[in-house]
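Sharing a structure here in structure tokens format.
Excluded from the complex is one protein chain; the other protein chains are retained at their positions.
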Amino acid sequence: MTADAGGGFTAPRLELRQITKSYPAVMANDGVSLRVMPGEIHAVLGENGAGKSTLMKIIYGVVRADAGEMLWNGRPVSISNPAEARRLGIGMVFQHFSLFETLTVAENIALAVDGPFDLEALAARIDAVSERYGLPLDPGRLVHSMSVGERQRVEIVRCLLQEPELLIMDEPTSVLTPQAVRGLFETLQRLASEGCSVLYISHKLEELRTLCHKATVMRDGRVTGMADPARESAAELARLMVGRELPVCTHAPAREGGAVRLEIDGLSRRSDDPFGTDLEDIRLRVHGGEIVGIAGISGNGQQELLACLSGEQPLARAQAARIRIDGREAGHLDTAARRGLGLAVVPEDRLGRGVVAAMPLTDNALLTAHRRGMVRFGMVLSSKVEAFAGRCVRDFDVRCSGVDAEARTLSGGNLQKFIVGREILQKPAVLIAAQPTWGVDVGASAAIRQALIDLRDEGVAILVLSEELEELFEISDRIAVIARGRMSAARAARGTDMEEIGLLMSGLSSDAQLECAHD
Amino acid sequence: METATAIFLATLAAGTPLVFAALGELVAEKSGVLNLGVEGMMIAGAVLAFLVAAETGVLWLGVLAAVLAGAAMAALFAVVTLSFQANQVAAGLALTIFGIGASAYLGLDYTGVALKGIGPVDIPVLGELPVIGPLLFALDPLVYLSFVMFAAVVWFLYRTKAGLVLRGIGESPASAHAIGYPVIGIRYLAVLFGGAMAGLGGAYLALAYTPLWVEAMTAGRGWIALALVVFGTWRPGRVMLGAYLFGGITIVQFHVQAIGIDLPPQVLSMLPYLATIVVLVLISRHAGMIRINAPASLGMSYHPAA
Partner (left out) sequence: MIRLEPRPRASKAMRYLSPVIAAALTGVCGVIFSALAGLDPLDTFYAFFIAPIDDRYGLGELGVKAAPLMLIATGLAIGFRSNVWNIGAEGQLTLGAVSGGGLVLLFYDSGSAWLLPGAVVAGAIGGMLWAAIPAILRTRFNTNEILVSLMLNYVALLLLSYLVHGPWRDPEGFNFPESRLFPDSAMLPVILADTRLHLGFLFAVAAVAIGWVFVRRSFIGYQMRVAGLAGGAAEYAGFNRARMIWIGLLAGGAAAGVAGICEAAGPIGQLLPSISPGYGYAAIIVAFVGRLHPIGILLASLLMSLLYLGGEAAQMELGLPSAVTGIFQGVLLFLLLAVDLFVNYRVRFKTTVVEEALS
């Protein structure tokens, strides 16, 4: 541990003074100051929307600050684009990777490396670096064929090739299994011991406490505190981050013996998308009155499974029995017919899928709730639509300027409350929710999780797909894992732990594991 | 043998304007910009090529004017779609309608005027070789230029870093922006190149293929060029082959009559358009191939601030 946070005589690797950046509707960074020493792993902690990502983009030169000063190794610098940042020795691994699907690993890396364009020489350098840091990569592979973890490796190797003095990692573990997280931490600690500083952005408290030497906490664009994460408790950090105690969602175990309301029986499907995942023999039963969580790293078949279950990709008629809703064959039905059987879905993407950004909440209520008497003789009954939207806004505490507010003017949390509310108010038999609280603030997350639990207690069968293990363990009664298009047997959440689920997430190839999927 | 040579040369000539326009559009589309205004840029190139050549008597000045005219038209499109983020489909249509109107206006006094067009080069010895002489060494200079442009586009796209950057931008402008490339600026260049090439295609029509100004003389070739890019699944080699295939279909109508098949001329003239539809249908069935080769961001507006 080489964190020399005292200031001493060493100049900080990076120092920010009063960085300010505003967008038309929000103040993203408001007088943010920060100091990272050489060899220090420095956490920047904050909720979604606290301004962490904007701050990192300013450091990396993607975004320009409106005001403020930046010092690099003691000298004032002005970074106007990422190429300059890279020349100074700053590397960045983006949360949503900045990779190009149809290009090879070497081509992807070449795009971010200065110097002559020679893919073969570059491939040799990639091999050398990946060997040295234990990050195996095949330079000739196309990125679209790679898993999320491998893609992150590409990004990291791309940075390491520049021999950076500061590495920025934006929410790097949100896509990794617990085991892969440990591997990543080893790499980062090794880099730090070689003198490279790391800026580590996260909202996950526990992992910061094991990895980081210092933490700067942000809320609403401002710095709300500095802390030594190893010494503070998670609750203490949470208070700095959220401004109050973290709400915890508790619930009694599910009642046993509910009827099977959603049954997936040997569902296999080849993906239409050449970059997609094929589903293989998926089996799962969800009973009324329970929440089943599906864990998995993104890109392992979740999207394909969701499309099969929602009806966006209906199966052939011969396979109708592969999916049953309340006992009725539904595999061949389209979305509308399945909704008629009592299915409701909360999609992963909110803007552009769950709602239409440029339409008011009324029109967005009509999107899926039109079956509830809102259409007669092919014409829309606007008074019914308004009443429904109003009820949704009231019952689910959606903060907005009114039911005629355009969806895009709502915050992520309020938008998600609206979508979840819209689906719940349709009194579903089965509710499927993908990433229900992704990118949602803590308050809204708690409200959404509570709403799901209340719905469960009314006897609805709920299936939640999520990449956040913490969330799944908080609300699920049983948990199954999807990996490479196959699904494990669901096990009781109280009888398993993150370690076991994490192992399953990293791959279900052995026969033994497959067999248990057929219990 | 004589006929075969004639057919070969006619096919080459009929395909060449398509080669220029389609390769230019290919580069623009590889950067993620769908410019449906090829027809408009091509006809603008054709009219200016003819006008300048007729006024100055210097054919090459006409070619230069066509390149500039095509690029200028493309610049209009680029400002509206790239800087102002307008719908690319609508802007492309506007460009075509504007180009056809403007060319008809500019060319009014030249309608029906003929010109001594660009003829074959005169290479001693090689040009006189039997068989391959007329086939390879006695073509007109613009045809040679189309070969050079083909090689240049292939080299640029697949052998240079700039080409890699261009492909990357077409695949994911957001990623390219995040690692520091000026997405809008590079797209401007790609669109301007597309315009210049469409202009060249127009120049070939007006100065070499039929050195004569006729209103709307491009007759949908710009649209066929657009279809060729899809047909060639965004790969220069296939696009070029497609262009010659269409050149062949275009001249079939003359030869069908020669061998005594009696079809109305209108029906024969439909052939290239019907063939375009057929090849589009054939290629559309290969969704996977299209997904892998088509630029993922094609036709979508991108603005870094958004």
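Order as written gives the chain letters A and B; numbering starts at 1 within each chain.
Please note the rule applied: a residue touches a chain if its C-beta (ideal position, glycine included) is under 8 Å from a C-beta of that chain, and two chains touch if they have at least 3 such contacts.
Source: prediction; values computed, not measured.
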Displayed chains contacting the withheld chain: A, B
Contact with the hidden chain (one of B:G45, B:G99, B:G168 or B:P295): B:G99
Residue touching the undisplayed chain, where the options are A:G354, A:G413, A:P428 or A:G485: A:G354
Positions on subunit B contacted by the hidden chain, ascending: 36, 40, 76, 79-81, 84-87, 89-91, 93-105, 108, 215, 219-220, 223, 226-227, 230, 264, 266-267, 269-270, 273-274, 276-277, 280-281, 284-285, 287, 305-306
Absent-chain interface as seen on subunit A, which is shown: 20, 22, 24-27, 66-67, 310-312, 334-336, 338-339, 345, 347, 349, 351-359, 363, 366-368, 370, 375, 378-380, 399-401, 406, 408-409
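The working rule: only the chains that are shown with their structure count from here on.
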Residues of subunit B defined as touching subunit A within the complex: 160-161, 164-165, 167-168, 171-172, 174-181, 287-288, 291-293, 296
Parts of subunit A lying in touch with subunit B, wherever the complex brings them together: 61-62, 81-83, 85-86, 94, 97-103, 107, 110-112, 117, 272-275
